[in-house]
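Dropping the structure in here first, questions after.
With one protein chain removed, the remaining protein chains of the complex are shown where they sit.
Letters A, B and C mark the chains in the order given here, with residues in each chain numbered from 1 onward.
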Amino acid sequence: MLLIKCPWCGERDESEFSYAGEAHIARPLETEKLSDEAWADYLFMRKNPKGAHREQWLHAAGCRRYFNAERDTVSYRISATYKIDEKPPRDQSRNQS
Amino acid sequence: MSRYSIFSLVRNALSYHENWSAAWRSPEPKAQYDALIIGGGGHGLATAYYLAKEHGMKNIAVLEKGWIGGGNTGRNTTIVRSNYLWDESAHLYEKSMKLWEGLSQDLNYNVMFSQRGVYNLGHNLQDMRDIQRRVNANRLNGIDGHVVSAQEIKQAIPEINIDQGCRYPIIGASFQPRGGVARHDAVAWGFARGADRAGVDIIQNCEVTAIRQENGVVTGVETTRGAIKANKIGVVVAGHCSVLAEMAGFRMPIESHPLQALVSEPIKPVINTVIMSNAVHGYISQSDKGDLVIGAGIDSYTGYGQRGSYSGIEHTVAAICEMFPMFKRVRMNRQWGGIVDTTPDACPIIGNTPVKGLYFNCGWGTGGFKATPGSGWVFAHNVANGEPHELNRAFALDRFVTGFLIDEHGAAGVAH
Amino acid sequence: MTQRLRTEAGGRVDRECEIQFSFNGKNYTGLKGDTLCSALLANGVHLIGRSWKYHRPRGVITAGAEEPNAIFQMEKGNRTIPNARGTQVELYDSLEAHPVNAWPSLDFDLMSINSWFARMMPAGFYYKTFMWPKAMWMKYEHFIRKASGLGVAPRENDPDRYEHTHQHCDVLIVGGGVAGLSAALAAARSGARVILADEQSEFGGLTLASPTRIDDIDASQWIEQAVAQLAAMDEVTLLPRSTVFGYHDYNFLTINQRLTDHLPLSERNGGREKVWQVRAHQVVLATGAAERPLVFANNDRPGTLLASAVSTYANRYAVKPGKRAVIFTNNDSAYQTALDLKAAQVEVVAVVDARSDSSSELANTVRSAGIQVINGSVVVDTSGGKHLRSVQVMRLSADGKSVSSNPKSFNCDLLALSGGWSPVVHLHAQSGGRPVWDDETAMFCPGSPTQAQISVGGANGELGLAGCLVEGTTAGNDAARACGFDADSKPASADAVTSDAILPLWNVPSPYTRGRGPKAFIDLQNDVSVADILLAVREGYQSVEHVKRYTAMGFGTDQGKLGNINGMAILAEAQGQTIAETGTTTYRPNYTPISFGAIAGQHLGDQLFDPVRKTAMHVWHQENGAEFENVGQWKRPWYYPKNGESLDDAVNRECLAVRDSVGILDASTLGKIEIKGADSARFLEMIYTNNWMKLEPGKGRYGFMLGEDGMVMDDGVTIRLGEHHFFMHTTTGGAAGVLSWMDRWLQTEWPEMEVYLTSVTDHWATAAVVGPKSRDVVSAVCEGIDFSAAGFPFMASRNGTIGDIECRVNRISFSGELAYEVNVPANHGRYMWEKLMQAGKPFNITPYGTETMHVLRAEKGYVIVGQDTDGSVTVEDLGLGWAISKTKADFLGKRSLRRLDTVRKDRKQLVGLLTEDPHSVIPEGAQLVNDPRAPVPMPMQGHVSSSYFSACCGHSIALALVKGGHHRMGETVYAPLANGRVIKATITEPVFYDKEGSKPDV
Partner (left out) sequence: MSDLFERESPLVEIKLGEAKGNAPAIEEKPFLGYLNLRGKSGHTGFQAATLKVLGVEPPTEANTVIESNDIRIYWLGPDEWLLVTAAGQQQAIKAELMSALDGVFSSVVDNSSGLAMIHVSGANAAALIATDCPLDLHPREFKPGQCAQTRLAKAGMTISLLPDETGFEIIIRRSFADYLLLWLQDAAIAFE
């Protein structure tokens, strides 16, 4: 059972959350100009990595906020959670350095 | 190489079973093969078997990163059925069912395929509409099955609770008499032995680390046991297909999730068939050893950890206790998890990829075991001929671009 | 029967308190403090079961969780327990136990004939046979199944309750032996929240009744004091009879606490078991170590026990497990057993030690006690039937690989085995750690932890008492400090004992050709022998997992706790590998089997399996005879049968009442979402397929929501209450999903939009008043609203009052009739409903349920998302292309509508069907074909999604999704049914009633 740190509410049991898929998939702006392939890429294609994965969660039984998490898909360790408008932790450190 | 039979068993008993030969060899990998199958699960081994048997390809190897049959083949609840809704799926799974029906004899290995029937329960009016629709479609597709009432279910399974006052009462079910279960490990071993006898090299502890290609054409792989050349490569790695796709430079419409299962302690026979409920999330049958074999749900998050969340077990066990209240005092012995690769339409992807000579067979989600022989059979055709068989044409990767999805969510759910 | 094998003194049994019990139909007497097994041994009962495959006689071999043999069917009827482990069953008055897997009786088991055919039944024999003739497999299997399994599942419903609790703690300590107690004391003294769980009824573990001293007092006294200290601390929870059965991610552990199984049936009140779901900051695993047996020919006869179990029976339970004992060991610990037996006045014939020399203090004490020690020798075989009679001993060669000299036979009825110790690493491994093989001690010890967890004492390979005290205390201090507490406890002291090294001995050398002699068992429950492992290896099953699966080693109820390490070592030997290379199989929950009922807990039954959501008018519906339908978690009135009416009769009556006069439907379950903010309309433009910018306040509009794949996801009417204020209705089942869907877009994709969403599904109770007389009814009840046709047009919304209560009335119709949906705060729901019923009396207002609602809407061709759609249907497919804006640049799902598949002309499209025979109703779910005589597989054209007899049209009506259906009006299709009947029907427009749509404007 995961223990997930909601960026607002703090650490809570997995059962309060629902998983919402890969993070940082921006919806294309001018969808009508996209090729079928590009649209399929947005719609269906996923990284699905074995290892570090950035993903969205919803604190469904809590504050009802979506947020992002970076989780290892093998160890299930969550190295960071961050708000939707925040950058992923590693990008942040890169900006600082 | 000895054939298996009661006679060979008696003969070998006299010599203390010291003269049995290996079921399959453990050769060193050669530098080059005509075709490589990556993934030594049931589907991969079946592919190799049918490549040799149906397409005359002998110089082929199966590369397995661990031990054969160690992925979902050895971790599922072994349910076999073909009562799928859509024509494309129904024909594919029915092909598989027909192969199952002669598989032990074909392989000369008893895979203990036991056609004790499969019930898919309906708990509300919409469930029953969907069941009617699916059974009618099955019938017209030549697949056995009929709709049964709660009373008929009770007659067949006296232990089941059909009290209409319970939270989600059992209203009726579809029943496929030809459905059943098989001994999962034996399926992998039987195909391995069959493939080996046809000359296929089965190479365990050999992990593929890179897929080599030139100008969009596949040329071979790098492995932990050296580079191997081949112009035809079939990838059948269940949960890990995204990892292999990434090696080959493309992405798949796939997410890998944990799926859990559990067994009880062995008890004397009490359930003689297979009972599946999508609505309350529990699947149950009883193995020949006496364990109640129970399938739980899929976890919502992705995971390669071969384990899921306890809450999923809790929910499934409650569902089983609702259906079989007397099992509350039976005890759960062991639980485990597999990695299932799910697609947006709950249907597999079998066919060509953007890389020429590289073929993928994946996305079976929670339902791959039942398809093992059929999947291997069509994929062997695809690998041998470079293009799909009629039975797997609809399962091409490009359906996610064109939109020709085969939406089996309603029919498959998390069905095993 | 007398307890003829009781010791004269000592033990932790209460000699004053005799307990009557029965086994296998015979009555016996035991003592309070006994387990079922200790009581049976005290009575000289050694044959307690039969093995799974060969039905060989089996006796108790352990005193704990690793017991594979002593498996019982406890009690009868609804309280029966299959496969109870007698070593862990506390004796209670009138206990009734039965053997499993023996027929017709334990003493004379017909299936033991299997033993004669054993040579025909090596590992995996069934894979090689039973294949011919093909059709016979199910027959063969029938007999295989009959022979399978151990105990019998109850056939009656369980009368017991099971409880759950969720707890958090700073330090969870698993195992209450001296290491665990030391850890608990250290952590608890710092003030940390501590949970200490132990599977036994008493804390103390193996030390409990051992003749050792701690802090210069008897060990058992020290244990009592430690437990008393812990019990007195507020933040300490002591859990005896509690097995930690699972160790999951993020230090989430599950504990099964047995509350009543140790009590006589008549005294069992309250919950039977309780599952604790614990989230711990730090975990200390003090699960101890388990002794291994030794593997040699006929090592399975009743009377063969682990040496440590022998000590436990003698010291703790005051039982002599035999009268003449031989001890067979390869390490020092069994020498203590020799002393314990001597103290219990059991004759110790010899200690057979595989090591050529044993000169530790303990070994010398044994010698000085006059016990014969035979070094450099091994037991190679045994004899006896249902009880051990003698053992054969041979000298071990210098290289330890063979035996020489003639066997020496020793008569004995007890053989105590010690093949070394295995730390109980199960939970460590479950937590993600990897056990590491240590050649010197011949143990798999815990590797580096991957969670905040540490193993101590026996579980960490520390077998000495002094070391356990130190490791436990240190771990307790460290764990408490890691949680922010000051902890500085000092360990209790005990004498350090030195011992000689173990001589690892796996497949004990024997005079027999490998694999040929009598069976040498590894897994006693599943009858896996050395020969089976050798065969598996010979046949190419090389991975430890293959061997396990091929031989069924470790698949029993003990999950290989007793035999697996021996099996893996013998496998390694056979393959010429090291044990580290071979490795272990995966350790998985559960540590020991747990009742399904305990895992399910309270989540059972008609009220608690899943929430039952009820509307504010639910009680009224009940009082007025409604039958209910489950719609998601909601209970909705399905129909209201009167005077024994059938569903059809009731629905016909309800439909006609609505069409002719007025009906009333509880529509409270529809999802309701308030949408506020300056960008609300812009937001809806993206969410829905149609236009929202120009909708005027006070008016509503019907909309479709698509997934990004372009398929219909939800539908409903949304009303504009103000410039920046909308009120959305969703389907009943879709409510939660739609809110999350919209929240997601707002939070993740369009955070700049000024839109707030609030779910008010539960706040409003809604009554749909439907039919030509609906205006008369609502206008009599709702005040402050102009109900005239002009003043309150179709799709308008008005606010008014019912007495003092605010109400909102929407003129929406899902039936094609004049209709009003009256909404009030749900606390007033029943009041509103009864007021409407009262006002409707002159018009014979008729309550109707979902079934009539379905018929009414089908008569008008209105779809139900989820019934007429299945996730593969577009708005165009439904023939509702008008609902898709041609002017908007974008909305969710729009781009998908241009894909090759979605623009196909021959997609399945919604049509109506009129049957040739107006009274025959096509069953919902029927498939449609062009030619019912076509051969199978018959090409299908589509299926019937909704179908009813329409009382008001006087004929059956159906909605169907048919390939290219929009262009096939007037064509004939057939529905071939399962019973052979074929129903012929004509494709029509999906509107059957009031095609002009004039009715709502009456």
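Odds and ends about this structure:
What we mean here is this: a residue touches a chain if its C-beta (ideal position, glycine included) is under 8 Å from a C-beta of that chain, and two chains touch if they have at least 3 such contacts.
Please read these numbers as outputs of a predicted model, since none were measured by experiment.
In terms of the touch definition stated at the top, the absent chain reaches A, C within the entire complex.
In the complete complex, the hidden chain is touched by one of C:Phe245, C:Phe704, C:Trp764 or C:Phe843, namely C:Trp764.
Looking at C:Val346, C:Ala616 or C:Met938, the residue that reaches the missing chain in the full complex is C:Ala616.
Contact with the omitted chain, checked across C:Arg258, C:Lys561, C:Arg830 or C:Lys908, is made by C:Arg830.
Residues of chain C in touch with the missing chain: 161, 163-168, 193, 270-271, 274, 277, 279, 601-603, 607-608, 610-616, 618-619, 634, 674, 676-678, 754, 756, 758-765, 803-805, 825-831, 834-835, 838.
One chain is missing from the display, and on chain A it is touched by residues 8-10, 12-13, 15-16, 60-65.
The definition used in the following text is that only the chains that are shown with their structure count from here on.
If you average the CA atoms of chain B and of chain C, the two centres end up 22 Å from each other. Of all residues in chain A, those that touch two or more other chains are 1-2, 18, 36, 43, 75-76. The residues of chain C that reach two or more other chains are 248-249, 252, 277, 709, 896, 899-900, listed in rising order.
Residues 166, 248-252, 277, 279, 432, 450, 708-709, 740, 743-744, 747-749, 751, 889-890, 894-896, 898-900 of chain C are the ones that touch chain A when the two sit in their complex.
Those residues of chain A whose C-beta lies close enough to touch chain C in the complex are 1-3, 13, 18, 20, 26-27, 30-32, 34, 36, 39, 43, 56, 58, 60, 64-66, 75-76, 84-85.
Those residues of chain B that touch chain C in the complex are listed here as 4-6, 8-10, 13, 16-18, 20-26, 66-70, 74, 87, 91, 102, 104-105, 108-116, 123-126, 128-137, 139-142, 146-147, 159, 165-168, 183, 185-186, 189-190, 204, 264-270, 280, 286-290, 307, 309-310, 313-315, 317-322, 325-336, 344, 399, 401-405, 407, 409-410.
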